[in-house]
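Here's the structure we're looking at; comments come further down.
For this view, one protein chain was removed and the others were kept in their places.
Then we have subunit A:
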Amino acid sequence: MLGTAIQQLLDGITLGLVYVLLAAGLSVIFGVMNVINFAHGELAVLGAYLAVALTIQTGIGSTAFVAALVIAPFLVGIIGVALERYTVQPLYGRNPLYHILLTFGLVLVINDLVYLIWGTGSFRLPRPGVLTGTIGAFGLGISSYNVFMIVSGTLMAFAVWALLEYTKYGLIIRAGSQDRQMVRNLGIEIDRYYSLVFGVGAGLAAFAGIILAGNRQANPELGMSIIIPAFVIVVLGGLGSFKGAVVGGLLVGILQESILRPWVPWLEGMVIFVLMIAILLIRPHGLFGTELAEEGGSERLLAGRAGGLLERETRLKLGLVMIGVLALVPIVAGLLGNQFWVTFGSRVLVWALFALSLDFVMGYTGLVSLGHALFLGLGAYAVVLGLIHVTSSVFVALALAIALSAAIAWIVGFLSIRVAGVYFAMITLAFAELYYNLLYRLEITGGSEGLGLIGHDYYYGIAGVGASLDDVAFFVGPVVLTGHSLFYYVVLGALVASYFVTRRMLQSPFGSVLKSIRENEERATFLGYNTIVYKRRAFVVSGAFAGLAGGLFALNNAFVSPSAAEWLKSGEVIVMVILGGMGTLYGPIIGAGAFFGLEQLLTHYTGRWRLVLGTIFVLFVIFLPRGLVSVPTMLAPYLPGGPGPAADPGQLPEEAKTEGDD
């Protein structure tokens, strides 16, 4: 009994040390540069794969193992330096949330690179003979590799600590994470140390990845699964605190491996998120972090730069033409006998609605929700569960989805809108992950299997009046519109209606306050607006529309699984909003179209289309943060006969000004 407990404790410490090494880099990078590096997990994976490649090249012996352990982190360190210099650096001076977006793009890129080079299989790092046995102690057989992990991990953590504590570089870095400006005032060019910090952090992550890959099966998805606990640890210990990373890492490692997994497996994967939310709410600066003034938070997010090119009426007509073209899709598809474009179109439109909902809160109030998939998932499950257990009216089920998402958004907003910027992003991520894990555990949600709607009768209508889409058919010339084609119109109708409702809201006093918050929140407060209340309302509106999108998402697939709420979905919808141009209601719609258009185009050539998408996204974040909608305005000065540069930085002019009614 005791033996097992000790074994479990050792397992916890082993994993904890891997987390420590990961979180230490993540935390110091944040402390010094204010960069939240989502790609940190991918760097660890990259390290592991490089190490495998090296050991296979040089033979599987102790020397090769040690060589891999030294060379691979060094290589990843160099990659880290390059990433800092060429992608992170251009973004200093912008809102720190852009770094989250950038590094999310890097996740897509690195992850697909790993797939591309090393394939999809999982592997275990070949261990030298010395480390394969067990060591007998206290009547227990302890794996010698675990001992190696604990010893090497501890030594590495000590080395980092000594570096921070006793060297000149360490002093500057520590000072920098306290007060960057002060360090600059002392005449030290702290910016030059950024590459170093990023490189060392990357190297540490690689080291952690390597030793972990010798302990358990590793695959390209490893990065995605370790980055989230690493974030929890950084938040727990305090953003920017090395000590916090050590304590937090061990705590989470032991909690996960030694307590939850063996004793209360049901709670595994949820407790840490509850912990993270609690810490963020009670003590946002973590256990050991110092209270930092939200630095750089005053820089605005860059909204889409639209308008200026076309007259209001022209734009309105263009919009109507677009709706007309979209309405023709099922008919043309029917004529061509190719239903693919109908299902594809439905998917794009559902995501367009989801992106629109995120933009309403991100583009207009500057709140970046990293967990918007929470509402997509809520809406999706609400509709499916509603249709199975409560009602057979799709409209009622969708109303349930909207109401539930709005209610949860109010609660999440009530709890978390007080914490601004990066903390808000983290807390929304935690809520989404909590929900995601809960979906696996609950019986009613069908666990990892999900729930299907096949075999359940439902109709489009209310109070028994209505019909199933499959039972209705419209004849347009030679084309029969039924089933999926009609569903396409349901989605299109929902999107167009949502667009006009949100547009109307932005013309109202409520919307005008949102715009003022985006411009300058402090000023809005001292005009007498309780900006927290307005932001919460925007979040609720956003949650409601995301819930609607989620409901349609589930109806489109006639099925729902926990992946509806995974964090990758939250990331992807942010990508769409940025691609299109945030802070314009049609930008995200264009962004969703571009995203899936690109996917469609690229999957013809490569299965690893995210590599290209990620690269494009990274380039967008660096060079075109205002998105596709701002391209015409940017090009205008160079076009013959075009108007000069538009003077409008970012808001829809016709919505900001209060002209006559339509």
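One rule holds in what follows: contacts are C-beta pairs under 8 Å (C-beta built on N, C-alpha and C of every residue); 3 or more make two chains touch, one makes a residue touch a chain; residues count from 1.
Here is the rule we go by: contacts and distances are computed from a predicted model.
According to its UniProt record, the chain left out of view corresponds to "Probable branched-chain amino acid transport ATP-binding protein LivG" among "Methanogenesis marker 17 protein", "ABC transporter permease", "Succinate dehydrogenase" or "Probable branched-chain amino acid transport ATP-binding protein LivG".
For the options A:Ser152, A:Gln339 or A:Thr525, the residue in contact with the chain missing from this view is A:Thr525.
The residue from A:Arg124, A:Arg184, A:Lys317 or A:Arg504 that touches the chain not shown here is A:Arg504. Of the listed positions A:Gln339, A:Ser468, A:Ser516 or A:Ser563, the one in contact with the omitted chain in the full complex is A:Ser516. Subunit A residues in contact with the hidden partner, per the touch definition given at the top, are 504-505, 507-510, 512-513, 515-516, 519-520, 522-531, 647-651, 656-661.
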